[in-house]
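Excluded from the complex is one protein chain; the other protein chains are retained at their positions.
The first chain written gets the first letter, and so on, giving A and B; residue counts start at 1 in each chain.
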Amino acid sequence: MDRVTTGQKIKLAIADCDIHPTPKSVPVEIYPYLSKRWQDYMETYGIIYRQGFPTGPAFPKGQPNAARRDSYPPAGGKPGSDLSFMQSQHLDPNNVQLGILNPLSCGQGVQNLDFSAAYCNAVNHWQIAEWTSKEPRLKASLMIPYEDPLASVKEIDLWGGDHNFAQILLLSRTAEPLGQRKYWPIFEAACRANLPVAVHAFGYGGAPVTGGGWPSFYIEEMVGHAENTQSLLTSMVFEGVFERFPTLKLILVEAGFAWLPALTWRLDKLWNRMRKEIPHVTRPPSELIRQQVWLTTQPMEEPEPREHLLDTIEWIGWEKLLFATDYPHWDFDEPSRALPIRVGKEQKEAFFLQNALELYGLK
Amino acid sequence: MARYVVASVTEILPGERKLVTVRGRPIVIFNLDGEYFGILDRCPHQGASLCKGRLVGLVDAPRPGEYSFCRKGEIIRCPWHGWEFDIRTGKSRCEPESIKATQYDVGVKRGSEVIDESYEAETFDVVIESDYVVVNV
Partner (left out) sequence: MPICVHAGSAYKHPVTSVGWPSYYAEDYASQAPAFHNMVSSFICEGVFSEYPELKVVLAESGFSWLPAHLWRLTKFWRGLRAEIPWVDRTPTEIARDHIRLTLQPVDAPPTSEQLERLMDHMGSDEMIIFSTDYPHWQFDGVDVIPEGISRELARKIMVDNPKNTYPRLQ
């Protein structure tokens, strides 16, 4: 395996399956790929998300721009906007061999569907122009206006063969649970293009961020991503998405992973009892999930003692986890410290890199 | 343990901080109202540089909804996950008895004492009449 020496230390090569790039300036970097009509639209009307608030996120963040305070590029601009700083602060010293770009606040979950499609397309161009064409370690996410499945299929078919893209990206809070048939054309196109579908925490579904209503605090939203993800996964299982699309690969991003075993135990039990309601689900949910679902590791849960996490990872399967840091966000998982437990060499390499290379077909 | 001169007092005024390296250890020196404190510049959580964090005060609440604020400028908040550390003691606010930032013994010495008492001052031309921040490592 390739290693890079940093001073005296030899650092393990890693994949980072969740990096967040952001435009330095929308007029400079995105407008070239956006028609004048949509430039004017944005400047006049702004971007309307599927949420009640006219601007801004539903809760204030733990740090400004939800970013590490030390991730502001010295040359200026927002965290994640400067490739050379990302290289010097993160990609090089952490020996990132593969980085998956997941742009956020980039046209998804937007109510004006035509604008959503245009902006996603522009961001797809931007990722290649500013990131993957300049840095071979990075791969882009194919942004789609997922609330418009037909437009999404067009975008997938447009870029499907382009090796700049490693996956298709959606956000986890969708207008309807993601397993519902409205979204099936997306899964079909993903299988046709042989691209995994990655679903990243957050989004603009319009529903309160918990099933019990709107929580008061940001911390409740942060822990709530695990619940959102469990709900969308349950939907995909019971709607029969994995049966209907047996080659579909699903990646759950930035929801942690320790919650998965208990969910599979619950779903298996319900499936056993309620087969008549959902006859189209012919195999146990735990089996479907084990075959077709992967999870990125960040934010890695922190049990005490930490060794409890070994049990959880055994129950999920070492081969199912994809290391991610979430650079440059504040809840960043530092590669050398995030998994502070003794594991075998093979497991470590799988966890930190090999699983990702295998899943994305980059071995 | 040895004693090291890391700065002259005029380099770190009240409310300021300076990152120094002593025997390979990055240590951030804070000046709180004329008193100096030193903490290892590695958050005990995942190793972030505490020097890049924000100096805050202590927000507490005896009851839900009743906020109190004190000790302005005496808490350093990690630039990553936001863990709060009391600069005076190194203790975390969240779990003070079990989570601490490594503290170093820091004081102020006159130039004349420094010269007489064999402090390590490799990078300094010590002036007898000036005051210096010294760290025990």
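The rule is simple: a contact is a pair of C-beta atoms (placed from the backbone, for glycine too) under 8 Å apart; a residue touches a chain by one contact, two chains touch by 3 or more.
Please read these numbers as outputs of a predicted model, since none were measured by experiment.
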| item | value |
| --- | --- |
| Residue of A:P93, A:P208 or A:G317 touching the missing chain in the full complex | A:P208 |
| Among A:Q87, A:N112 or A:T312, the residue in touch with the chain that has been omitted | A:T312 |
| Candidates A:D92, A:E135 or A:E227 - the one touching the absent chain | A:E227 |
| Touch criterion as defined above, residue of A:D40, A:E277 or A:E346 at the omitted chain | A:E277 |
| Hidden partner interface residues of subunit B, rising order | 45, 56, 59-67, 78, 80-84, 92-95, 99 |
| Touch residues of subunit A, complete complex, unshown partner | 62, 172-180, 205, 207-213, 215-220, 222-224, 226-228, 230-232, 234-235, 238-239, 256, 258-259, 261-263, 265-267, 269-271, 274, 277-278, 299, 301-304, 308, 311-312, 315, 330-331 |
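Everything that follows uses one rule, which is that only the chains that are shown with their structure count from here on.
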| item | value |
| --- | --- |
| Cα-centroid distance, subunit A relative to subunit B, in whole angstrom | 38 |
| Parts of subunit A lying in touch with subunit B, wherever the complex brings them together | 62-63, 68-70, 330-334, 336-338 |
| Touch list for subunit B against partner subunit A, complex | 45-49, 52-54, 79-82 |
